[in-house]
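The other protein chains are all here in position, but one chain of the complex has been omitted.
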Amino acid sequence: MTGEALLDVRAVSRQFEGFWAVRGVSFTVPQHQIAGLIGPNGAGKTTLFNVVTRYLPPSGGEIYFAGTRLDTLPTYSAPGLGLVRTFQISRVFSRMTVLENMLFAAPGQVGEGLLGALLAPRRVARQEKELRERAMDLLRYFRLDHMAQNYAGALSGGQRKLLEMARALMLNPRMLLLDEPMAGVNPALKEQLLDYILDLRSKGITFLLIEHDIDMIMRICDRILVMAQGELIADGTPDQVRRDPRVIDAYLGASQ
Amino acid sequence: MLQYVANGIVVGAIIAVAAIGLTLVYSILRLTNFAHGDFVTLGAYTALFINLGLGWRPAAALPVAFVVGAALAILLELLVWRKMRQMRASMVALIVASIGVALALRNLLVFFYGPSPQNFQQPVQRATPFLGLPVTMTADQQFALVASVVLVLAVHALLRYTTLGKTMRALSDNTDLAWVSGIDVDRVVTWTWIIGGGLAAVGGVLYGMTRPLYPELGWHLLLPLFAAIILGGIGHPYGAIAGGFLIGIVQEVSVYFGVPVEYKIAVGFVAMIVALLLFPRGLFGEASYR
Amino acid sequence: MSSYLMYIINVVTTAAVYAVFVLGLNLQFGYTGIVNFGHVAFMAIGAYTTVLLSLAGWPLIAAIAAGVLLAALASLLIGLPALRLREDYLAITTIGFAEVIRIIINNEVELTRGPQGIFRFPLPFESWGLSPLGWRVAFMILCLLTLAAVYLLLQRLTNSPWGRVLKAIREDEDAAIALGKNTRVFKLWSLALGSAIAGLSGVLLAYLLAYINPREFLPLTTFTGWMIMVLGGAGSNVGVMVGSLLYFGLFSLTRPLESSGLVALGLTGQQVGALRVILIGIFLVVLMMYRPQGLFGRKEELSLDR
Partner (left out) sequence: MNAVDQQDGARTGAPAGAEMLVMEDIVAGYVPGVDILQGVSLTVRQGELVSIIGPNGAGKSTLLKVLMGLLRPRRGSIRFQGRELVGLKPSAIVALGLSYVPQVRNVFPNLTVRENLEIAAAVAGPGAPQRIQRILDIFPDLRDKLRSKAGTLSGGQRQMLAMGRALILEPKLLVLDEPSAGLAPQMVNAVFQKIAEINEQGCTILMIEQNARRALEMSHRGYVLDMGRNAVDDTGRALLENPRVVELYLGKIAQQQDA
């Protein structure tokens, strides 16, 4: 299952006014792997995510994606390289339709240049048509096609999660970073989401996901990283991790 | 040069008095109040009304101006701001509404007093040396300076030593925590308006002692006010005081260095931009904890 | 009869000029979420540049182009440092910028003739030898055509993928960045284009008044623009045009009735003017309290809800 390292995080730290939210975290995620990042509240998981995707500059360390150093590039360039993230609280564009949300995400659009938008209407129209087809395919895949013309703000919490994932796929990503994809999602939809993730992996996408639903994460992840108090305390297969007493202590609290 | 610094200190002290209210309201209500400058004007015109009508000296109008400014602030809190707060209105909606208040208030004064500049009616004053220093000030300037410093100290005492002041500071730290600590936030907000609105009006009276009154008086002071509170770190009363003196002095001293008098406002504005770019959290902003 | 016709022409022309002005603002705030409270500065730059250059002998078209371009460049001057600021700081900064521009115009008397203003500068259609009424009609048509052109341009842009990016930035800039868009560049373009349009409206205003002076470019003009925008519903170009017509129809059309009535009550013209601005102010407050989405906006499309 393991290929070369796609994401390579080296000794990354992040400090907030003297408080180390993330301290010296190193790990790699090989291609085609589904890696899970778990840990109790306040362990620094989301901060780590934000640092890896350049939403926060690291206080130390380096991040490589597919061989390119990421932490020195502007934030918007990571998705172009194939690394796309979602947010803990879904961030869909509420006052745009579901379809517009999808179309927006596509990279390399002629019509996103001012000149292209004004002077090449036919090329733009052609590209829009192609994109629309791709978007509708993806929406069908996530069973959102009947909502395509609705405002994204009208979607339920679970549907927003799906839209966010579908939207990320418009970028043809090599790797998806999902921040709590299951949070607030009902059980039936959870199963569905799991199937999507497994299916997408079989199509070649690598995953790193933060998740609190341990059952879910144990079921689909090849590999689990455990954080507590800003540090990586365990890294291994689900079996290894579930036998690790440090992990149990981190979750349930150390017994006396 | 020293004379310009002295003038700057007088203006700065007045800016500081008016800026305290602006920054308190911002820190507690998250409201960028574009009508604050017009409270300053209102205060100045209240003094004019009393000066022309009753023949009092402008200084005697200070308490009346405070009451008028405070009363209007309470009225607006009850009619507008409380409701918008409950609706969780956006920052932009709040700004637009405050501009509406500003326009209405300013033109109310135009309606009654007309747009042309007016002066208090009182004997012409001669500038005399101040405290034996090599600078001169008119009696009104001296009064304005002393009164401003007294007011600033009074606000300091209020914030530092009274329960109300401590509660106001608590509110600017964390409104939700204040609520669950048992503080009736609405009541403290009303007091914030009383102090903010009242001080703005008082600042207006003092400001009016140093120059002619016109309906845009406070509006033109608003930019230096914002400059002062941004310099000081928006939401920090002490920063506003320091920023006020700084802006006042920079504006006046710039005249000494050959900047035309008309560009005083621009100087304040440029100082603000520079401050924003160099110190996005204000000169004194780093002292805040989260 | 002809004075009444003149009046209507005036209202339509003024509404068209302001509609152009507000369309620029709407691109910036309604579509992109950029809080610009200094819009009038770019109107002033457009007006003064064009008038001064045409007085210096430039052909009208070249002078207008220069005015529009300079307005756009000036917006970059303030936008480059300020666009990263939060909404309230941006509001203060842009207002400050506009006031500085106005103070410069007011005081650089050698260049701009200062508070006196500029009379007698080249106007369009001068060589056609039109009657005053004929000129008014021709100019009204010019303004309407300009409005139509700007509207069509903006419709095309805002419905293009480019406009989609602007809307996404308005909704959630961080999420737009997460999907790989360099939002800063889009915001700068939106600001520059909106300011260029403001510059164009400034040119038209100069011709409409046949006279410019710094008092035309007080912050009140920006606020009037905001009011027209929120009246029609920010984010709707049609709403902006309807809003402008409604505003000038309502406030200007009633002016003669209102003033004659109120003047009969013993009020001066100045007082009537003040009363009008008081009403504008109250209206803005009430609008923000009860219909922040504008008169024609739908609640789901609430424009000022962030």
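As written, the chain order gives the labels A, B and C, with residue 1 at the start of each chain.
The criterion applied here is as follows: a residue touches a chain if its C-beta (ideal position, glycine included) is under 8 Å from a C-beta of that chain, and two chains touch if they have at least 3 such contacts.
Just so we're clear, the structure is a prediction, and the values are computed from it rather than from any experiment.
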Residue of B:Val5, B:Met87, B:Val185 or B:Val253 in touch with the missing chain, whole complex considered: B:Val185
Residue in contact with the excluded chain [from A:Arg69, A:Lys129, A:His146 or A:Arg243]: A:Arg243
Absent-chain interface as seen on chain B, which is shown: 163, 166-167, 169-170, 172-174, 176-186, 287-290
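The rule we apply is simple: only the chains that are shown with their structure count from here on.
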Identifier of the chain whose CA centre is least distant from the whole-structure CA centre: C
Chain centre separation (chain A, chain C; CA means) in Å: 43
Inter-centroid spacing, chain C versus chain B (mean Cα positions, whole Å): 30
Multi-chain contact residues (two or more partners), chain A: none
Footprint of chain A on chain C - complex, ascending: 153, 156-157, 160-165, 167-168, 170-172, 174-183, 189, 193, 235, 300-301
Residues of chain A touching chain C in the complex: 53, 55, 74-80, 84-87, 91-96, 100, 103-105, 107, 109-114, 116-118, 121, 124, 128, 151, 153-154, 167-168, 171
Interface residues, chain B side, partner chain C - complex: 32, 80, 83-84, 87, 89-97, 99-108, 110-111, 114-115, 219, 223, 226-227, 230, 234, 260, 262-263, 265-266, 269-270, 272-273, 276-277, 280
